[in-house]
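Only a single protein chain was left out; the remaining protein chains are all shown in position.
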Amino acid sequence: MIRLPLVLVFSALLFSAGVYGVLARRNAVMVLMAIELMLNAVNVNLVGFSAQLRDVGPQVFTLFVIAVAAAEVGIGLALVILLFRNRASINVDEVNLLKW
Amino acid sequence: MVDLLGILAAEGAEAGAEGAEHAAAAANWFAQHAWLIPLLPFASGAMTLFFGKRTPGEGAVYGIAGVGASFVLSLGVLLSFAQGGGAYEGTIEWFSIGPLHLELGILVDGLTAAMVVVVTSVSFMVHVYSLGYMRGDVRFTWFYTVLSLFTGAMLVVVVSNNVLQLLVGWEIMGVCSYLLIGHWFEEPVNSNAAIKAFLTTRIGDVPMTFGFFALIAATGFATTNIVETQEAIASGEVTTSFVAVAALMLFGGTIGKSAQFPLHVWLPDAMAGPTPVSALIHAATMVAAGVYLVGRLFEVFVAADPVVLTIVAIVATITMLGAAVLAIVQDDIKRVLAYSTLSQLAYMVAGLGMGEEGFTAGFFHLFTHAFFKALLFLCAGAVIHAVHSNYMSDMGGLRTKMPITFWTMVIGSLALAGIFPFAGFWSKDELLVVARDTNTTWLLVAFLVTAAITAFYTTRMVLLTFFGTYQGHAEPHEAPLSMTGPLVLLAASTSLVGFLGAPQLGAVFGQWVHIGQPHEAVFQPVMAAAGLAVALFGIGVGWVMYRERRVTDPLETRLGPAWGVLQNRYYIDDLYMAAVVRPIRDQVSSATYWTNQNVLDGLVNGAALVARASSRLIIWIDRNLIDGTANGLAQITGTSGGLLKYLQSGNVQWYAVALFTGVIVLAALFIR
Partner (left out) sequence: MTAQEYAFLVVATIGSIAAIAVVTARNVVHAALYLVVALLSVGVTFLLLGAEFVGWVQILIYVGAIVILFLFGLMLTKAPIGRDTLDNQHKLLGAVVGVLVFAGLVGLITSAYPLADAETPPPTPGTSELLGRVLFEDYVLPFEAVSFLLLAALVGAIVLARKDDGEPS
């Protein structure tokens, strides 16, 4: 019902936005949000193909992606909180102990 | 060799053995093991060197035992010939260079037997005598070491069967003579005398060595064996002029070692050594080696042009007369005996110069001379030991104080003068007979004149030493037994050995020592009477002139200006000094030194400078280019690392940027 290329372009757009967010945001939580965008882009892609190919397999995979994304967000935020506790800042620019 | 065997076969019949086969085969155990004879003194010399200082008696026992044993073995060898045994040659192959075979070996014939007996007996006497004479000497043990070494070397010369081995022994003898003459080298006189002796004999050794080479060349450089080289020479494959030159070159060695004119100058000065040394080396043995050389290589002389033997006889005659005349004006008792030795050596050489007939006579005189000259030297040594002076003007009247020495010296003197029945009479008589038989009248006259002069100076020596009143300041007494014992034994030998050549008793010496046919000694009453007459004449004149001791020597007044010439030894030494020694020492050696310091060392130093300069260049290249390259590479690595580190910003997002950029690039590449 919906033509595949449109879905894919949407997915690409979401992904690119996520890439920009990962690279350009200063707040660690913002970076995590951008990662969520990227994951969602992947999900859109999968479901789009599932509709096109009339196969339910990709949807199973989508569920898994969602589950994993949830786990990842949980752990990620826990790390951010730890980071905040140690450094009183979640500015990723300031996390550069491995600098030369 | 073939001739020799034939002759020996005939000799065997005479000796009373069964026949030809027996005589040719029977060289007894002593002859076959004659290599022990030189070996034992070398061994005892080594023992003395290593253990002498630790042995009681300071090591003299080794030398006495070694030489004594050699003496016994030598008698055994002589016994082999007395029993009619034949010559023996034994060799060991040493190594070969191309066609040249070098060997070690012994050649034992009658000549060898006579020589080893002479050498070992006199050496033994001298070893025993030195116990007393050299007692308390600062280098007693070393003296015995070199004495034994010398004995071994002389015996090597005498028994060797090839010229190279002979040369080795010859040179070792020269070194030992040098060491022994210069035994008390603290005095410059002694060390100078030693150097003079060594260098002068060396001058004679050089032509001798070339003579050896000529012998080897005659065989086509195949062997050094004496018998084979002489066969090659005699076979006529080489020209007579080659043989003549070879013979004269060999004779050069005799002129040097046996102190004939013009290389006689070293022997009087060699008296600077201890008297036992003079007795052994410069009277009985080493100087006789030159005569032995001619005898051993006599085939060469015989095969050469007859003028060679004439030259030999002329040289001998000059030496004979000249030395005898010099002996009559000496004050040093050892100098009298030295010149006497020169004169008597010339007798032997003259005997050989008369050709094959004179061979036996010449060697018989060598044989007897060894005994009585050694005796005379040892007696002189006893006298010197007692009065602490060599000069007869410090002696006199010692007849009563040193009776044994006196009587033994008288016996020796009578032998030297040629008085019946002592040894010298028989040997001089033989020479007179041969001179007459070969019609060399001039040589006959020379023999007689020299005999008269010999008798004269001998009498003078005895009278000045033992008669009259004592002129010196010491308290002379008789010598100890270690010294008088050998004197008595030598005196006995002197009395008896003459009979070995007496014609009336078969003249066995001629059976043993001969060339070609065994020598038949004939007694010619005329010659015997002539010899005796001139000797008695000489004694008479001496008795008249020296019976009463005068302040100045009567000859000094009678000879006038000639006295000065004689005292300066005809100015020959001065001539050598000015013409030879000084130019070489001062001019030639300084020129050589300059060349060495400036030219040769300059080259060497120059090479060193070049090496150093080039090494500096190499260092520069190494430090700057090579190390620079290595350091540069390291620096590049460091610098690039220093630049690359800025990529590690620590900022994760920056890494992410890089990552995504890389993904895009790769994707673009792969999808293309």
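When the chains are written out, they are named A and B in that same order, and each has its own residue count from 1.
Criterion: contacts are C-beta pairs under 8 Å (C-beta built on N, C-alpha and C of every residue); 3 or more make two chains touch, one makes a residue touch a chain.
Please read these numbers as outputs of a predicted model, since none were measured by experiment.
**Student:** Which residue numbers on chain A touch the omitted chain?
**Tutor:** Touch set of chain A with respect to the missing chain: 1-10, 12-30, 32-34, 36-37, 40, 43-44, 47-48, 50-52, 54, 56-57, 59-60, 62-64, 66-75, 77-82, 84-85, 90, 92-93.
**Student:** Considering the entire assembly, which residues of chain B contact the chain that has been omitted?
**Tutor:** Residues touching the hidden chain, for chain B, are 651, 653-654, 657, 660-661, 664, 667-668, 671.
Here is the rule we use: only the chains that are shown with their structure count from here on.
**Student:** Once you find the CA centre of chain A and the CA centre of chain B, what distance in Å lies between them?
**Tutor:** 118
**Student:** For a test of understanding, state which residues of chain B touch chain A in their complex under the given definition.
**Tutor:** Result: residues 645-653, 656-657, 660 of chain B touch chain A.
**Student:** Touching chain B in the complex: which residues of chain A?
**Tutor:** Going through chain A, the ones touching chain B are 19, 22-24, 31, 92-93, 95-100.
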